[in-house]
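To start, I am sharing the structure in question, which I have written as structure tokens.
One protein chain omitted, others in place.
Chains: A, B and C, in written order; residue numbering restarts at 1 for each.
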Amino acid sequence: MHSVVCIKQVPDSAQIRVHPVTNTIMRQGVPTVINPYDLFAIEEALRLRDRLGGTVTVLTMGPPSAEESLRKALTFGADRAVLLTDRFFAGSDTLATSYALAQALRKIGESWGPPDLVFTGKQTIDGDTAQVGPGIARRLGLNQLTYVAGIDALDLGAGIITVRRRSEGGVQELTTRLPALITMLEGTNEIRRGRVADALRAARAEVTIWNAAQAGITELTLCGLRGSPTVVKRVFAPTARAETAAFIELRDQTPADIAEALLAEITTRLPGIEDELLRHAAGY
Amino acid sequence: MTGPRIEEKLFQNRYLVDAGRPHIKVRAHVTPSAALASLVDACPAGCYAETDKGTIEIVADGCMECGTCRVLTQHTGEVEWDYPRGGFGVLFKFG
Amino acid sequence: MSETAKPAPTGRAGMKKQLPDRFKPYRHVWVYVEVEHGAIHPVSLELLGEGRKLADKLGCELAGAIIGGDRAALQDAAVAAWAHGADLVYVTADPILEHYRNEPYTRALTALVETYQPEILLLGATVLGRDLAGSVATTLLTGLTADCTELAIDEERSLAATRPTFGGSLLCTIHTLNVRPQMATIRPRVMALPRPQPGRVGRLVEHPLDLREEDIVTKVLRFLPDRDSGKAQLAYADVVVAGGVGLRSAENLQLVRALAEVLGGEWGGSRPLVQKGWMTADRQIGQTGKTIRPRLYIAAGISGAIQHRVGVEGADLIVAINNDAKAPIFDFAHVGVVADAMEILPALTAAFRRRLSVNRLAG
Partner (left out) sequence: MEQERFDAIVVGAGPSGNAAAYTMAKAGLKVLQLERGEYPGSKNVQGAILYADALEKIIPDFREDAPLERHVIEQRVWMMDDASHTGMHYRSDSFNEEKPNRYTIIRSQFDRWFSSKVREAGATLLCETTVTELLKDTKGRVIGVRTDRSGDTLLADVVVLAEGVNGLIGQRAGLRKELKPDHVALAVKEMHFLPQDVVESRFNLKGDEGVVIEAMGTITQGMTGTAFLYTNRESISVGIGCLVGDFAEKRVKPYVLLDAFKNHPSIRPLLEGSEIREYVAHLIPEGGYHAIPKLTGDGWLVAGDAGHFVNAVHREGSNLAMTSGRLAGETIVWLKRRHEDCTAANLAEYDRRLGESFVMKDMKKYRGIPGLLHRNRHFLDVYPRMISRAAQIWFRVDGTDKRSKEGQILGDLRKTRGIRGLVGDAFKLARAWR
């Protein structure tokens, strides 16, 4: 069985600070990490390999420094790593990104066998769009399984996979054919710590580095800025809310009086809340 | 309590908390030794606090792994000190 | 050096927009009306309200796209869509579309778009909406901006979609150049719910789904609604009541649970409660716990350190009860009560129980 996990190296967004005075993004000293959502995808792929055998390839598209994240993925136990890096990819939006990754996945298929499963993280913490997974699935004709909470059954022979995925208001249990694309819901598993042997192998492993041509990407007009229908016009900091709380008057009020005043304050500030609560209360 | 100021300072730092596996533990005790009690002030991250029962408890999330508490309580053995698992704990951006 | 965030449009953004001829006929604003298990998702009504404003600014019509299997539910959805401002609705009803599956729904929505050619298509950033939007946008090879918090029409009549980036610490405004429809998903409870005009009627256009069940590989076996699963749904709850060390003991957490129950919401707590073993980590709200975006968040006995603040700032209304007037929570709460949470919580629970039972009798 061959699984490919697409990961992304992102700035640790918790550390992104906007300078309060100059409103600038301060990147100096902001470390990069593997997109946290991707860790659930890596772990799920490794668990399947532990159970059913085969190999796990990790693919990322980014600057040369993204190799660091690939080495970390190898340390968890992935078998091989591919870095897709080329100045043509600069400025790619999700549509251009899914094109490049889909082409690279085809090349990976030719090199190490077509993938039975392609994993991506649910979304990235810097882009947050959750569109690259569906984009890849659509381009490679993979059956799309997003927000997967767990893989219940995988029959390689018959090429059938059964999963539970989050859907509106509940969990759907569904089955489909391989090859499929899976985005993992956060919290479904916990990334493992690589064994000593994994860590040693990762430290010495050769990372396969492809530019656009080597990845079989010939349509350069579909990459980077030119291949991106969406473009960022302006980046700015949200205006922080300054004023402090409006305090409920207490002057020798009993808790019951305070509660009534508070209830009134809540219902005036949230007009529709009352009938919503009614619907809840009535078990709607 | 340590007061809000230390939390403002620690908020700037970068941590990868090893949820469920605190790397420093305070052994059960009824009355803390002077050394253990002094940690409420000596710990630079304000991890130690006195409970309403007079014992000392630790919340190791903001710990910077300096070792002060281990050094101060070496004769009483009240603190079990260890490094966090590899890659966890405080991650200095500048240091 | 730090990268300045002044409006520096990247290369092509400054370029004048020339719309290829094949997209010139694309007109009108569409909202995907999400109907699942027989109910309209409230975000669709919010988007109809927003869509109405965009359509009025563009001087064009607002349409609802409704896809599903249960004809009666779709009819109700059409009525609701008209009542919330839609001039017409496109309906694709087919038993295949009974349960949401990516492939048939993508096929249905793509067909509607290619046939009736909207210039703007809005979807709710729900689990369904995000799954569908990604594959539809890729099929149409068009631009899609996700999780928008603000929509506007710029002077060149194109959609300016603003969304958070870098985990919400920054906002960015995105345009779709030279391709239609301009697609965007919007998070629930970001846009205001419009006041419905009951009895408002609009046009209805039926469109068939040319797909056979045998062609579809994915089959839905079962659906397990959330109400049965006991797991804390803090991240999706509309009302959250949380307790902090100000409650002084684990037992007093049941005051928090009681209020949450009356309000039909979820309960949780701040980080120290997990350390003290008063509650499990999945109930923890804050930087290292859950980030919540409820309409109403009641914090009882929580000091409100910054690590907690970042997890709750998205709430519409934050009510803080703490006996320390200087507690940092009062710096970001909307409504504050400087009193002992242990007294206020039961009183508030009783007050809401009275108010809700009275309304139910009258309602």
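In this text, a residue touches a chain if its C-beta (ideal position, glycine included) is under 8 Å from a C-beta of that chain, and two chains touch if they have at least 3 such contacts.
Keep in mind the model is a prediction, meaning the values are calculated, not measured.
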| item | value |
| --- | --- |
| Selected residue (touches chain absent from view) among A:S3, A:N35 or A:T75 | A:T75 |
| Sole residue of A:L200, A:A213 or A:A246 that reaches the chain not shown, by the stated touch rule | A:L200 |
| Residues of chain B (touch criterion as defined above) contacting the omitted chain | 5-6, 9-10, 12-13, 16, 35, 38-39, 41-42, 44-46, 64-68, 70-72, 74, 82-87, 89-95 |
| Residues in chain A touching the chain absent from view | 17, 19-21, 26, 28-29, 31, 75, 193-200, 203-204 |
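Methods note: only the chains that are shown with their structure count from here on.
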| item | value |
| --- | --- |
| Topology of the chain contact graph, where touching chains are joined (line, ring, star, complete, other) | complete |
| Chain of greatest Cα-centre distance to chain A | B |
| Separation of mean Cα positions, chain C and chain A [Å, integer] | 19 |
| Chain A and chain B: spacing of chain centres that average the CA atoms, whole Å | 33 |
| Chain B and chain C, separation of their C-alpha mean positions in angstrom | 40 |
| Multi-partner residues of chain A (at least 2 other chains) | 14 |
| Residue numbers of chain B (touch at least two other chains) | none |
| Complex interface listing, chain C residues touching chain B | 248, 271-272, 275-276, 281, 288, 303, 305-307, 328 |
| Residues on chain B engaged by chain A in the complex (per definition of touch) | 14, 85-87, 91, 93-94 |
| Chain C to chain A touching residues, read off their complex | 1-7, 9-13, 34, 36-37, 41, 99-103, 106, 126-128, 130-131, 133-135, 137-139, 141-147, 160, 163-179, 193, 217-226, 229, 238-239, 262-265, 287, 295-296, 316-317, 319-320, 330-339, 343-344, 346-348, 350-352, 355-356, 359-360, 363 |
